[in-house]
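Take a look at this one; I'll ask things after.
Presenting chain A:
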Amino acid sequence: MILKPPNLWQFIHIQWAKILSEVIAQVELVLLVIAIVAVTGILTGILVHKHLALVEAVTGFWSIVYTIPSLAMLVFFIGPFGLGWVPAVIALVLYGQLPIVRNTIVGLRSVEPAVMESASAMGLKSSAILRKIQLPLAWPVIVVGLRVSCMLIFGLSAIASYVGGPGLGDYLFSGLSSLGSFNSMNQTLVGAFGITLLALIFDAFFVLLKRVTTSKGLRIA
Partner candidate 1 sequence: MPSVQGQEIKLEKLTKRYPNTAKDAVKEFSLTIPAGELVVFVGPSGCGKTTTMKMINRIIEPTSGKILIGGEDVTHTPAFELRRNIGYVIQQIGLFPHMTIAANVATVPNLLGWDKAKTKARVNELLELVGLDPAEYSNRYPKQLSGGQQQRVGVARALAADPAVLLMDEPFGATDPITRVRLQKEFRALQRELKKTVVFVTHDFEEALLLGDRIAVLSEQSHVEQYGTPLEILSAPATDRVKSFVGEAASVRMLGLVSLKEIDVLAGANGTVTVPETGTLREAMEQFIGGADVINIGTRGHLTFDALQNVIAKTRSTATHS
Partner candidate 2 sequence: MSKKLEPQLAAGSVYSQSARLIFKRNRSLLIQPILILVILTLMLTYIHNHKLDIIEKVTINPQFIFKAIEDHVFLSFSAAVIILAIAIPGGILFTRPKMKRFTPIALALANIGQAFPAVGLLILAGINFGFGKPVAIGTFAAFGTLPILRNTIVGLQEIDPFIVESAMGMGMTPRQALRKIELPLAVPVILAGVRTTLILTVGVATLGVFVNGGGLGMLIIPGLKLNRQIVLLTGGMLTIIVAFTMDWLARLAEEFLRPRGI
């Protein structure tokens, strides 16, 4: 009896449990990384945005990190941390910094000097100005940074799967290594389009977030 090779939908149907668990792992990975990146990136931006020399140094540093090809970056963390999700998370967190740090800085600095001055003149402390004025005004730009970062993370997570990172990237590489077998293409398609779909869903979420959380006064009419 010759078995017919399963088409894509049959494959998904058969493998659904495993696919789902990989999807969940992927989402967990991205959420974890985004959370760390958001906290560290925004904090860094807040801390340095007032001092131009620091801004240059920090932006310059993360720009340089950004130019490191992902495979090379992963390699350096495999040594101490072995294969698995730890090097993946570390590498992704490092790559995710640039968009957020840069956008936070740009956002905070783009508040008009006149606005800052009025706030001081009214007796607001620096921290209050930051909280009540700068951050709300900078927020749309920061969300854009999160959006860019998230997209980046999804793309890189695929590569990280090669060294044991969690997620749908696994399907890509098993598709590759089982080349010739009848499920090779199916696996690759699940991996590639699965990540794409998830990335687009997250992207849509950020677009929505930006629209919903931008104060009415800032929205372009």
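Regarding selection, all candidates are chains of the complex that A comes from, given by their letters.
Basically, contacts are C-beta pairs under 8 Å (C-beta built on N, C-alpha and C of every residue); 3 or more make two chains touch, one makes a residue touch a chain; residues count from 1.
This structure is a prediction, so every number in the text was calculated from the model and none was measured.
Enquirer: Only one of these touches chain A in the complex, so go through 1 or 2 and give me its number.
Expert: Candidate touching the shown chain: 2.
Enquirer: Contact residues on chain A for candidate 2 in the complex?
Expert: Contact set of chain A toward candidate 2: 55-56, 59-60, 63-64, 66-73, 75-76, 78-79, 102, 105-106, 109-110, 112, 114, 141, 151, 154-155, 157-159, 162-163, 169, 172-173, 175-176, 179, 184-185, 188-189, 191-193, 195-196, 199-200, 203.
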